[in-house]
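Everything below concerns the one structure shown next.
Removed: one protein chain of the complex. Kept in place: all other protein chains.
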Amino acid sequence: MSYTYADLAQRVREVAPLTHCLTNSVVPEITANVLLAVGASPAMVNHPEESRIFAGIADALLINVGNITDPDVAAMRAAIEGAQKAGTPWVLDPVAVGGLPVRTEFARSLVSGAYPPAAIRGNASEILGLAGHSGRGRGVDSGDSADDALEAARELASRTGAIVAISGPTDIIVSEHTTTHVRGGHELMPQVIGTGCSLGAVVASYLGVHSDDLALRHAAVVAAHAHCAGAGTRAGADPQVKGPGTFAPVWLDCLVHGPESVEACTIAEGAHD
Amino acid sequence: MSYTYADLAQRVREVAPLTHCLTNSVVPEITANVLLAVGASPAMVNHPEESRIFAGIADALLINVGNITDPDVAAMRAAIEGAQKAGTPWVLDPVAVGGLPVRTEFARSLVSGAYPPAAIRGNASEILGLAGHSGRGRGVDSGDSADDALEAARELASRTGAIVAISGPTDIIVSEHTTTHVRGGHELMPQVIGTGCSLGAVVASYLGVHSDDLALRHAAVVAAHAHCAGAGTRAGADPQVKGPGTFAPVWLDCLVHGPESVEACTIAEGAHD
Partner (left out) sequence: MSYTYADLAQRVREVAPLTHCLTNSVVPEITANVLLAVGASPAMVNHPEESRIFAGIADALLINVGNITDPDVAAMRAAIEGAQKAGTPWVLDPVAVGGLPVRTEFARSLVSGAYPPAAIRGNASEILGLAGHSGRGRGVDSGDSADDALEAARELASRTGAIVAISGPTDIIVSEHTTTHVRGGHELMPQVIGTGCSLGAVVASYLGVHSDDLALRHAAVVAAHAHCAGAGTRAGADPQVKGPGTFAPVWLDCLVHGPESVEACTIAEGAHD
């Protein structure tokens, strides 16, 4: 390709994509701080009337179904309608889908809807659950390995045109003809709430800047994962970090350095076998 | 007893109890981070339909009435019904009860309901307010001393079978025949929002693992308090800590070390006089 992943990270900071986040009640603050750190501009707009308008103004939209309530569903549906009208790309984070009925039905309806997501990001159990397989997740933790979910991810990618990212110790990013592995991160990352949810928002920001064709979108999703994971790798090596509490602020500091973070990961690319 | 408090802390990390938190809008992020730090698995599920199901899957449930709204009340009632059906133990945190009418009526109805909490954790004014006495609280701060609330706590414990914990510079844990004092913590802890609310969630996690009999449940509530307070004692002694902002991440780091935290407290036990 004619650009490096580090170039994509650099471009996000230059453009500062306005990223509309409809996310769960636990993580809005860290999500906003992560977006600011990567150079994006976060906004959360939950009133259905405003959400519809704002999704048309924004460069990208995140729909995270963790802890949804009925008013959230209304705000999300309105936002997706606004996004469709304006062509705004959006990302689905299917938190705990497969395990709980309201969000499972809702997330599946979005995926088969008139304007499916440009990308889907979840752990293995969530990707299995979204695809209609029964995963082993319990709560928000995955009971399945990323490899278990690979076929489901390929099926989702093929059916919807979305890029599907399976988060885990190694992240796997799948689109119709390509599978990429991103190795990086740090064992403290899952001990900080919102590192996964804010990754979904970062994916949206990257797609808000890089959306020309499927190959570029795939690369953008890979770069977003490498950006967050590589910042984790670098933060984990900082001598100030003694545990999850001191890890979180150093990780945010590292996110500011997108190209360096991307380059801290091992990225293995390849077409499908 | 045949186990130490440090053993109980260790066991929480081994089991990683899935802890369903219905808490107020200010503290979900720190609550989740505290639960992760002590080795539990947090989840917040607020849709009434999902909340009912999830309380049956989870190992423990927290109901924190700080800043409740009508939809929260519905989610909480549904969760308690689900918990009752499955026998899931739950903890009530009666934030500002006694001072504000909606939460006071709601919290009192839960305590006299069909499935009362396994534990109640609040400051002195809140325990007095929950028991029907008029405390001197204003907002979320206690205007009363822990000793003032001791009789009210004993009455609540006797009436409901719950273990009642009064938070303060010295925490007092009361069950029908036992009163235990936990001395520890640090003066910066009340300067960090959510240290008290997340203690309620930690109590729930401990009860999700240790629930065989009243003596074990009492010990679990004591250990949860010692875990959080002792981590505060240890964090406050760290030379990196210069104020409440730098205290919070170091406290989270210290929470990872449960047995060491528990042992940093002075625990004075005894049957009622």
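A few notes on this one:
Going in written order, the chains are labelled A and B, and every chain counts its residues from 1.
Operating definition for what follows: a contact is a pair of C-beta atoms (placed from the backbone, for glycine too) under 8 Å apart; a residue touches a chain by one contact, two chains touch by 3 or more.
These figures come from a predicted structure and were not determined experimentally.
Touch with the chain that is not drawn comes from one residue among A:Ser41, A:Gln84 or A:Ser211, which is A:Ser41. Annotation: of A:Val12, A:Leu62, A:Val221 or A:Ala248, A:Ala248 touches the absent chain (contact as defined above).
Mapped onto subunit A, the footprint of the missing chain covers residues 18, 25, 28-29, 32-33, 36-37, 41-47, 49-50, 53-54, 57-58, 71, 248-256. Contact between subunit B and the unshown chain involves residues 24-27, 29-30, 66-70, 96, 99-103, 138-141, 190-194, 242-246, 248-249.
As a convention for this text, only the chains that are shown with their structure count from here on.
Relative orientation of subunit A and subunit B, expressed as the C-alpha superposition rotation angle, is 120° to the nearest 5. Our note on geometry: subunit A versus subunit B, Cα centroid distance of 33 Å, whole angstroms.
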